[in-house]
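Everything below concerns the one structure shown next.
Of the protein chains in this complex, all but one are displayed in their positions.
Showing chain A:
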């Protein structure tokens, strides 16, 4: 009888609510432990040639291998699928020598043809990572010389080349071709399926809720913690709200979480068995001026604002877990210099610059836009508002969705006077940041200033083609000084990256070049 069933269901629910759940145990898969990682961001597309962001790339890096890999802090590029590579003196030809034992998950070897196919696929799809190399690398200039040698010939010398190679993951050509539909290069299938050689392989994929990875038995590169201790797998579980995510860590439903704020540190640190990883990051925060239209087109006003701003507030807002920028480049980037005279709060100087501007007595209102729902940039906006009172300039703080903000910033006549922007450089090469100030970056989110200085643009173009490291770095030093002089933005701070985990989680290795929440899962294990 349905009536009985309903009653039984309700009674069952009540009984369940009254009975405390059993004591905590590790998630296990057979004899091996499974580590559960939780963050707020979905993984919409797994295809490594289609898309990347922190959560997506964390899974991609687990399922796929690149020719080279970023590890450590400061980040280093180490050989991976390629044992070594040679560069021709003119900087045009790169030859990679592949490891002999590398195998895809189906057992077929990762050979030169697979590498050629993968780079060609990424270039043809012209999405995701393609922008990194597409102006310098043509598909027909990638040659599989023999089974273990691949040669890339660039269109022009491009020194940052090697710094991008670690993000070009190698896919299994046979698997991709077998799942190709209407010449889509396997795109549809690759959205939710893996075709890699990496330390993990897909078991379950629901990009909106949960991704279950199994360790690949007999991974060709071996395991740093040894076969004995290696995990049985990793689960990435998406918990969107921060309170339930922290609760899940406390309850040991998950072993490691990201997307925590500096305010959470104190609270989480007090929990028994919980530790914090707190590391200087790589993501720069700046307040970009509209240098083309409106009052901020005047460099004197920009300087006045930069000298009036209370930089200490950036550190306070992050509970000390942040470092002020001393250049447009983050500190761990190659070629970074401490630019002398980078503005710090100095009201006398601020007033002096203001008197030289078109608004010697202030009396204007400027718009400050931040991403809706982000607390830190909103609070920074309040600090700015407070600072600019001294110049009789008022600030209108506006939160907008990311997509709206980017759209507005793509043209000088719609770009806000000031926009708060976080940028994570995708590689350690200084060109990655310098190029944000090039004419070619206008219209992109980090090009919102529409920075206009043809001399600097020329230096940026020259530097990326320069093969002599010493000369290159000298150019970047000058570029940093010149950009600071022009003050296209308030150079803000680099916030620390934060994770919280149970103390039995081992092998966590921070590398600033990874994105905000991204973790290299390969060296991790659980002890206990």
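Rule of thumb we're sticking to: a residue touches a chain if its C-beta (ideal position, glycine included) is under 8 Å from a C-beta of that chain, and two chains touch if they have at least 3 such contacts; residues count from 1.
As a working rule, contacts and distances are computed from a predicted model.
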Listed names "Fe-S cluster assembly ATPase SufC", "Peptide/nickel transport system permease protein", "GDSL-type esterase/lipase family protein" or "Cytochrome b561 bacterial/Ni-hydrogenase domain-containing protein", with the criterion being the UniProt name of the chain not displayed: "Peptide/nickel transport system permease protein"
Residue among A:52, A:80 or A:329 that touches the chain left out of view: A:52
Selected residue (touches chain absent from view) among A:187, A:288, A:302 or A:378: A:187
Options A:251, A:356 or A:471, residue touching the unrepresented chain: A:251
Touch with the omitted chain, as defined above, among A:263, A:440 or A:455: A:440
Option from A:241, A:269, A:312 or A:338 whose C-beta touches the chain left out: A:241
Residue of A:126, A:316 or A:394 touching the missing chain in the full complex: A:126
Absent-chain interface as seen on chain A, which is shown: 6, 9-10, 12-13, 16-21, 27-29, 34, 36, 42, 44-45, 50-52, 126-128, 130-132, 187-188, 191, 204, 206-210, 212, 235, 237-241, 243-244, 247-248, 250-251, 253, 401-404, 406-408, 410, 426, 440, 443-445
